[in-house]
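Here is the structure we will look at.
With one protein chain withheld, the remaining protein chains of the complex are depicted in position.
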Amino acid sequence: MTAIPGTSTDVTPAVDDAGKIPAPAAKRARGELLFFSLRSKKFVISMAVLLFLAFLAIFGPMVDSTDPLAQAGLPMRHPTLDAGNWFGTTYFGDDVFSQFVNGLRASFFVGFLGGGLGALIGMFVGFVAGYRGGWVDEILNMITNVFLVIPTLAVLLVITSYLKARGVMFEAIFIGITSWPWAARAIRAQTFSLRSRDFIDLAKLSGRSGWKVIVFEIAPNMSSYLFLTYILLFGGAILIAASLDFIGLGPTGGMSLGLMMYNSVTWAALQLGIWWWFVPPGVGIIALVGALYVMNVGLDEIFNPKLREM
Amino acid sequence: MRRYFGRKLFTYLLTFFVAATIDWLIPRFMPGDPVAVLVTKTGVFSPTQAAEMVKYYTNLFGLNQPLPVQYLNFWTSLLHGNLGLSVYGNGTPVFDMIMAAAPYTLALLVPAILLSWWAGNSFGALAARRKWLDNTVLPMGYILTATPYMWLALVLSFTLSFSLRIFPLSGGYGFNLEPTFTWLFFTDLVAHWILPFLSLFLVMFGGWAIGMRNMIIYELESDYSRYLASLGAPQGLIRKYAFRNAMLPQITGLALQLGVIVAGALVTEIVFSYPGLGHLVFAAINNEDYFLLQGIFLFIIIGVLLANFIVDIVYVLVDPRTRVAMRGGTA
Amino acid sequence: MSLQVSDLRVYYRTLAGDVKALDGVTFSIADKEIMGLAGESGCGKSTLGNSLIRLDGRMKYVGGSVNLDGAEVPIWDDNDMVPFRFREVSVVPQYAMSAMNPTRKIGKMVSELTESRGLRFREIKEELDRRIDLVGLDRDVLKRYPIELSGGMKQRMVMVISTLLDPSLLIADEITSALDVSTQRAVAETLVSFRDHGFVKSMMVITHDISILYQIADSILIMYAGKLAEKAPTGTIIDKPRHPYTQMLVSSLPEVGVRYVNKKLAGIPGSPPSLLDPPTGCRFRARCPFAFSKCLEEPPFVEVDTDHSVACWKVSGPDA
Partner (left out) sequence: MQLGKTKVVALLAVAAIVASACGGSTATPTAAAPGATTVTTPPPVTATETPAPAVNGTLPPTDTTVYPRAETLYTSGKQWGAPSTWNPFDGNMAMGVVGLQYETLFLYDPIKDAYTPWLASGGSWDSAKTTYTINVRQGVKWSDGTDMTAADVAFSLNIYKNAALGSNFFTIVDKVVASGNNVVITFKGTPAYQEFASALYNDPIVPAAIWTAKNDANILKFTNQGGVGTGPYTYKTAAQDRMVWVKNPSWWATTALSLTVKPTYIVDIVNSSNNAALGELLSGGLDLDNNYLPGIAQIVNGGYGVTTYFATAPYMLGGNTAWLVPNTKKAPLSDPAFRRALAEAINPDNVVVKDYGNIVAKADPTGLLPVWSKYIDTAQVTSLGATFNATKAKADLAAAGYKTGAGGMVTNKDGSAIDLNLEVPDGWSDWMEAENLIAADAAAAGIKIEAKHPAYATVVDDRNGTATAAPTFDLVINNDVQIGNTPWVYYDYIFRQPEIAAGAARNRNYEQYDNPTAWALVQKLDQTPTDDLAAMKTICSQLQKIQLTDEPVIPLWYNGEWSQVNNSVWTNWPSSTTNQIQPATWNGYWQMGAIYMLTNLKPVTHS
């Protein structure tokens, strides 16, 4: 994961003045969002991919209940439609398909939880820093910087070496608490620009507490932005997880796409011609994360009429 | 101006201090006695010999002093560029090991980051609002950013190196060569460099391209663009402005992404067993060499901090608003 | 006749369908005339202003013609419009505060703009400086970034830029809404002085602040729900408006005071109809106290007096 598509630290959600539709605008606006969503190619396609993968992740393990880590056939079996091993088997004869669907499930989980946690922390820090400003801002910035520069790997190493076993849950939480800095910065910038708007001033004048203002005035006004941020953290978390798994810091036991990749490499799947062990995890991650990124942009265009192509 | 950088510098130093301290804690916090690991690794001695080796290594690594002392030693020796001794390199100064590896990593990272940033941004700007590019090439960008570094790296090495034999499989330079200032050696070096570089470049390129594409669309819709348009200014000028302004968040983005990019370089090196820091980190992890890890991470911390600082300066140079703000203009 | 607009129709494309923001508008502006254009927000006044210089992505030209100094203005064709923009028709946008590229020195931006329109910056620099003096700015604003200017200064700078090529028609869109009273006055007076100096031949001042128009406009055009309601010399509109909507609008204004017409009007209950599928007949019908059967037919915009046109059966109708 590199530059995060469409995250700007200084673009404020565009306000669309010209051609405002009068009358029951609110309802119509909602209707319009839905309408646009269905009309946005980016959104529809990415949504389709995500739903498909989610479907696999949820029902796959139910349908094919073979233990991903148990011999389920001859070793290094080619993909065949008969006799279960649709995606073939690994070096040890474990069923690749069940590894894939279980791994997919784990990846979704990591993204969902890790991304969510990251978003929460990022929002908290971002809001407080951006709204309060002053020394609070300074300190929070410092903390953010520390988190930005510390090789999180180091911290992970220390923690993992204490845990006799670590699960996907642990990985997700860890990623959550280390992946928020950029989000915090972006949200801080947004909050900053919103802080000076009239309606915020009004809210302040009406004597609402800082929290109330943040929760009821600021957050709703950048809800779309926050959602996009979450999507990006979601995708990012999945990629980070893959990297951790790859250097052997992933979950011990259990399955994940990254772990699949890691195993297929330690057992030299490619050199031994077991490509069907190596390819699915990669393609799975690309499809999942790619779809998320595309959706991010699609939604951006939906939320923000100016960006729509007409 | 000076006040601004003064404050930045201060926060950076503070950040460094905190980060370094956390970093120092690594080996001390680790369960497991590194010496025991080393002795066990050394193979079967006679019992008496094992006892000797334990003594030998324990004071070699200075682990026999109380923690506060060790902490002070850490800083003092740090100032002398001494990062302690490596368990994995049984007793080789960590500093030397890092210095041997760092150039490879830098040679991967610096060009990969700068080139991908430049190419990605230019391309993204080009694609924005140009339907055919937007619909043909940009999707590639999404696929690329969504690709795990090591996966792309593995695909490249398997196809181009293992199957087609176009590029060497692994290593920093041919195992049949000794480093010399010769054309032969130089080309060999590049041949080994190209694939790791490519796998980093491609993934990042996609990211920047998409980032820029989305940024610039915001800019093209902004008020100043509209104003120029209504005064009949040609697209060229409008795009020029938009590009320049869309660049700014991308610069920030670069700073924010550095950590992740470094991580990417690490796994890529592992795939090509490219003798850079990533390879070293991997070895250090597998050998529980926390002194080495500590050193490498410290190196990375410093690198990232420096890069951030540079980005800050660049940002000030390209974004007049910050300059004005510093001059205390109305803002 | 400087500007002649006849039966201009411009719609907004939305997914819900076309919003008839400008539904057959006919009027004209004489040389030297400053015409005010007022109405609730969403009545189409901004649309009218924009369509005269640049239709943005979602505006759709449906019909009608625009004629400036005897020349047809091809507002439907973005490229053919280019020669007119800036030189013939120019605009001071409502977003004047953010109209200038934040990362360019103002002077640099102006020069790049003018050069891009095939002019030598050096040749107009002198004039530019004169006008900067005129609006009471410091000449070295050109060496500054927009962020370094106050709201009023930006506003004035934009006005100078927009009128630099002495356009025949200047559209001033909500230019005062963002300013405080005193600055408003200054800005308004500047507009007049521009006309008097002949920087612009005629002017269309779009605002919902009638009191401003009262100071500077020669005539005022009232729009309602995408159609014209009434046009007359300023005095007439203020003192003896004929259209019920105008009357309510004006009466709801103390001599000086409440400026924001678009804020919920005390006087006028209800809200304007949706322009997606506007009702037939008079669009004010629903809110009009005097509405009667005839109002089911569309009232024509007819001259009921010299330079005074109204679209209301009560006024122009047989039983008037």
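Going by the order they are written in, the chains are A, B and C; count residues from 1 in each one.
To be clear about the criterion, contacts are C-beta pairs under 8 Å (C-beta built on N, C-alpha and C of every residue); 3 or more make two chains touch, one makes a residue touch a chain.
Remember, predicted model here, so these are calculated numbers, not experimental data.
Novice: Taking the whole complex into account, name the chains on display that the unshown chain touches.
Specialist: A, B
Novice: Taking the entire complex into account, which one of A:T80, A:S223 or A:T266 touches the absent chain?
Specialist: Touching the chain that is not displayed is residue A:T266.
Novice: Could you pull out which residues of subunit A are in touch with the chain that's been left out?
Specialist: On the side of subunit A, residues 69, 71, 75-76, 91-93, 160-161, 163-165, 248, 252, 263, 265-268, 270-272 touch the unshown chain.
Novice: Tell me, which residues in subunit B touch the chain that this view leaves out?
Specialist: Residue positions of subunit B that touch the missing chain: 30-37, 39-54, 56, 88-92, 97, 99-104, 106-107, 110-111, 114-115, 118, 154, 157, 161-162, 165, 169-182, 184-186, 189-190, 193, 270-273, 275, 283, 286-288.
Rule of thumb we're sticking to: only the chains that are shown with their structure count from here on.
Novice: Quick check for you: compute each chain's CA centroid and the global CA centroid, then name the chain with the smallest gap between them.
Specialist: A
Novice: Computing the C-alpha centre of each chain, which chain sits at the greatest distance from subunit B?
Specialist: Relative to subunit B, the chain with the farthest C-alpha centre is C.
Novice: Need the CA-centroid distance for the pair subunit B / subunit C, whole Å please.
Specialist: Chain centres of subunit B and subunit C, defined by C-alpha means, are spaced 55 Å apart.
Novice: Using mean CA coordinates as chain centres, what's the gap between subunit A and subunit C in Å?
Specialist: Computed value for the inter-centroid distance: 47 Å.
Novice: With chain centres taken as the means of their Cα atoms, state the distance from subunit A to subunit B in Å.
Specialist: It comes to 22 Å between the two C-alpha centres.
Novice: Which subunit C residues sit where two or more other chains touch them?
Specialist: Each of 56 in subunit C touches at least two other chains.
Novice: At least two other chains touched by the same residue of subunit B: list those residues.
Specialist: Correct list: 248.
Novice: If you look only at subunit B, which of its residues touch subunit A in the complex?
Specialist: 11-12, 14-16, 18-19, 22-23, 25-26, 29-32, 116, 120, 129, 131, 139, 142-143, 145-151, 154-155, 158, 162, 203-204, 206-208, 210-211, 213-215, 217-218, 221, 248-250, 252-264, 266-267, 270-271, 281-282, 285-286, 288, 290, 293-294, 297, 300-301, 304-305, 308
Novice: What residues on subunit A touch subunit B, complex-wise?
Specialist: 1-11, 14, 138, 141-142, 145-146, 148-155, 157-158, 161-162, 181-182, 185, 235-236, 239-240, 242-243, 246-249, 258, 261, 265, 270-271, 278, 281-282, 285-290, 292-294, 297, 300, 306-307, 309
Novice: So in the complex, which bits of subunit C are touching subunit B?
Specialist: Interface residues on subunit C, with respect to subunit B: 53-54, 56, 81-87, 90-91, 93, 95, 98-105, 112-113, 116-117, 145, 147-150, 158, 161-162.
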